[in-house]
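Single-structure report; data block below.
As you look at this complex, bear in mind that one protein chain is not there, while each of the others sits in place.
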């Protein structure tokens, strides 16, 4: 496992309850502080550290899933270090680390950063699991083919993912903003679940595949999570997101990420508290 | 149309997608940065400019009404300039501009500012449409006969409007705060709709009239829109407001305003994003 | 009544509508600006003063309960003064004042401060009403037996209360975070009401007892009240809390407190507006 | 003294150390929460209350002037109540109160509010002291003859004062922003002192007159006092302002005001702490 | 001049007093909202728009240089639009625009954005003025040869500039933070002026060259300008910076930029007011 280049505990506060070493873990948390293609409000680079701090105010027991984090073996590998301004090198660093984690038989849990960080993780998984499927929570489809001339952007990332896994293995929930073409695309490919009653459709699509779960936190209503780059009114309450997640329990989740918290836009700290609790439930779901 | 004294594009950022000239528009957006009778927390004067900036982060397509702003011809005429401290002159300036817009056969969409800016616009419309009716969303009735001795105030504005159009042509939604007399008045005149099931009652009242739509954004719950002068707990979610608006589709809306955003009270920017999206839906409704 | 040591009007702004003297009141509001055992984010010490200021922006009439504060005789006794760093002396000061108020036949309404301030008030009531029961709204059970080695803490306060009144006279609502043992304890003692349909169970338990109502404001969702020490996603909307309170109308409420507002964590002022309205409803309920 | 209509202690927190009644005082502090002609950033209406609260964190002893507030008899009369939106009535209310204070042989200390509140106080003083002189600290000359067509504005107030007392009885310090005409006017009338070495020139002008001291807090550098409506880089440090004030000790000060704090623009609370300390020194100087 | 691709007035608020067209101007202001290589706190992308808004609160007359902006013919060309995440394309866009401005015989005044935006402007000038010299105000030398492996970064930009113009044509002022090698480099090449008495040394170096002036606003003390990416305690007061600028009056300034304001880190708005006044003085100096 010598390829893993995670910075480790000496350079970063660790999520409360992290195992002491990577070796004795089943899940590896990795901070991905990149927000370089963000066109509107940057700041998701500060999310991993903010979430770690908030983890010390979180109960390990979840009355939602009735499980306890203390029974999960996860290791917090710290934040990856990126050359700011160089997108392609940044993506290569993420991919290399994700490959090392996947190869070691552990589950990757990325903390974004912006949504583009999902792409190299998915690519790393596809090497091992060519039939990987995607469960995607978001306010935005992120389905543009290019954005301001760029193929690799937070606004194109799920389109790039769909290029690789195929739309038939993509399930999308919560999308409520975008150009008409994106809604047409989702309609054509039937990727979007609009109500929780449609969960069985989604489970059917995902049940025979290893599943990567990617949660863009702006799927929540901005009243619940104001601290994000592109707040979109009209989203889910926290308990609704929990209901959706619980409804997918039992799938073969092999990895996940939680992205687009921008903690500095919410001075009350509530957005970070929400993100931390979402991450706890993701860890318990895996 | 030489009477129109709008400042125009050189002195103000324009709402994204504004037509180049007033002439080639059907709707005219006008910023009304006045908060001079505000007794509690001023700052709605900053709303028009904040909304224009946020408009550049907004998708033009609405999955709510399934329409696109690109198909609407509207012109952003900039902010009117007021002599601070002189309420009566301010109202006269608004009225003069609204008259010019109405006379030119275009629809006025005011961005407040405080609620008093609605009065001169309504007066301008009454010159042309003596049978004008009002659809009013608000947390407060604004039905006091006077406020601290003043007849013209944000707290009396709808009473002044009712003096002119008559309570039978006034429909109110969302009112949840005020002295007992205001609730008695609304009860007596049956102006208040309390549940969305009562929409048919409202449509019946409005359907044979040209309708002016006035939305005080504090009709939304303060969790959704904290940036307002007088936050009143217990209001609508964003999706509820959208449902109400969609339920009135098809009426003969001749003008509108969206008022009482005070952007500086919400550092997260979410309130402004909400207001901008409400305004998009208002433009699409007209 | 010479034992009452309230600071009185000259050292503190008074809640709008306070009677001029303590003597001509039925209810006594007392500010309890103590947050000394808070382990996470202090600042509830600033709540009483913030609420008083916000009271001047509040309507006295409540369309929720259809009553008016002007018909209630309450006296705002100002903030008690505490020796910071000395928890035990602080609790003694509160108990002494609460005893004086209870002895005088008036109702105590404490404004926290942290939740530990409830304990000395309950102790004062138990002297007069040995069969006192407790109605407790909170996100947290506060049922730890000790916290970081301390028996007296915001995290143990309801356990200490239960030691005194017995779990059979405790009704808890809204609890959604804590270690598994606390949930086991609530389950074992059947103290927790999980849905509003269970109100009759709670009324049955409380109806033959004098009841002390304690509302930890974090029972509300952090989107509604971000300004609190330990925000817990997944809580009540404002209107839900109102429905719960209205459902308990008619019980023999002898005292109350409203605690854990930390106003500085919510720069928008909305949290304080919410707390002030909750307090108005509590006064009207008593 | 029955004409004095100050609201008194029951409606307002009082500055720490206020005498119990107006009668046993030599100085009367009055809050003037008016910012209605403010053209840029309102919010000075919140200053009087913020300063009162901060007064409880202030030492009464001043090592600057080596005096103690405990030896000064001042009464805090609370905030005057104004009809928002009606500038002329507001000025009339201030003038009436100032006349009552001056007639009673007491010294008026106004807490603004915007600078226009100085005008009615000066007018009230001129009735009793026709030879009144003015000592004016400010970043702006406030010498426009009209502002957006208005004769009475925060930007014209000192010109209106000069109309009444004559430029030869006006001493200005700290002015560093304005149109060229204002600098020409100050040069022509020699009202401006540019360096502390010129204090003797100012004392010579003022020494045979009763003096009204008006301090616009934006005379301080915005790093010292960011919380003000129109921050002007390049101003005084706090200790420089103290040196200027100490240099004028011994003049016959008959009244004063301290204006243009806008506390909400400085979340750190430092601006309010600065204003409160300036006010302490003003009280000790009188 | 058809190569100029500035967005123009319809897509952006213009700096107060901009000429109507580019043709009738001598100076062209261009917003450069790029902060992509920022390794610490992003947000300088918001500076150009914030400065334009603040320009409407600025007096056109400067008592510092005793000149008036009304006598300067400048055109605000709006913000350039960049493909976020693609640094090299961003630099190419800036260079192309700067070349068009320089070729047209006008002076370029860039508003950053981060310091890297200076490099393409300098390159554009070198085409026309091969003997260009640089006057550089900054807290940091920005003299690293590479930063996290990248040759093009906010931390290497002046080294890249020095590569092109040579250290003998570089004058640096205010540098107070960096690795020892940067201080050694400045010492070896005598680029740093440490006290204002050394201005003659700087003038001697610059007087026979066209000069590009680049001001990183963090040269100011963070108390004066907290809103910047990398605040460095121990910097200049505002009046000190003005003294330095005035001391270089009369040089042949052919272009300039003012960079690294990050307005959102200073909610008081003071940092933006400072930056706007610095820019006014730069315009008057040119």
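Note that the chains are named A, B, C, D and E in the order they appear, and that numbering of residues resets to 1 at the start of each chain.
Here is the rule we use: a residue touches a chain if its C-beta (ideal position, glycine included) is under 8 Å from a C-beta of that chain, and two chains touch if they have at least 3 such contacts.
Everything numeric here is computed off the predicted structure, so don't read it as measured data.
Enquirer: Just list which of the chains on display the missing one touches.
Expert: Touch partners of the hidden chain, whole complex considered, are A, C, D, E.
Enquirer: Which of these touches the unseen chain: E:130, E:166, E:200 or E:233?
Expert: Only one listed residue reaches the unshown chain, and that is E:233.
Enquirer: For the chain that's not shown, point to the residue among A:13, A:126, A:247 or A:285 touching it.
Expert: A:13
Enquirer: Per the definition of touch given earlier, which of D:72, D:104 or D:242 contacts the omitted chain?
Expert: That would be D:242, which touches the missing chain.
Enquirer: What is the set of chain A residues that contact the non-displayed chain in the whole complex?
Expert: 9-14, 18, 20, 49, 53, 267
Enquirer: For chain C, enumerate the residues touching the unshown chain of the complex.
Expert: Residues 35-39, 42-43, 45, 81-87, 89, 116, 148-150, 152-153 of chain C touch the chain absent from view.
Enquirer: If you put the missing chain back, which residues of chain D would it touch?
Expert: Residues touching the hidden chain, for chain D, are 57, 59-61, 63-64, 68, 221, 223-224, 237-239, 242, 266-270, 273-274, 277.
Going forward, only the chains that are shown with their structure count from here on.
Enquirer: List the centre-to-centre spacing of chain C and chain D in whole Å, with centres computed as mean CA coordinates.
Expert: Whole-Å distance between the two chain centres: 42.
Enquirer: If I count partner chains per residue in chain A, which residues reach a count of at least 2?
Expert: Residue numbers touching two or more other chains: 221, 223, 266-267.
Enquirer: Which chains touch, pair by pair?
Expert: A-B, A-C, A-E, B-C, B-D, B-E, C-D, D-E
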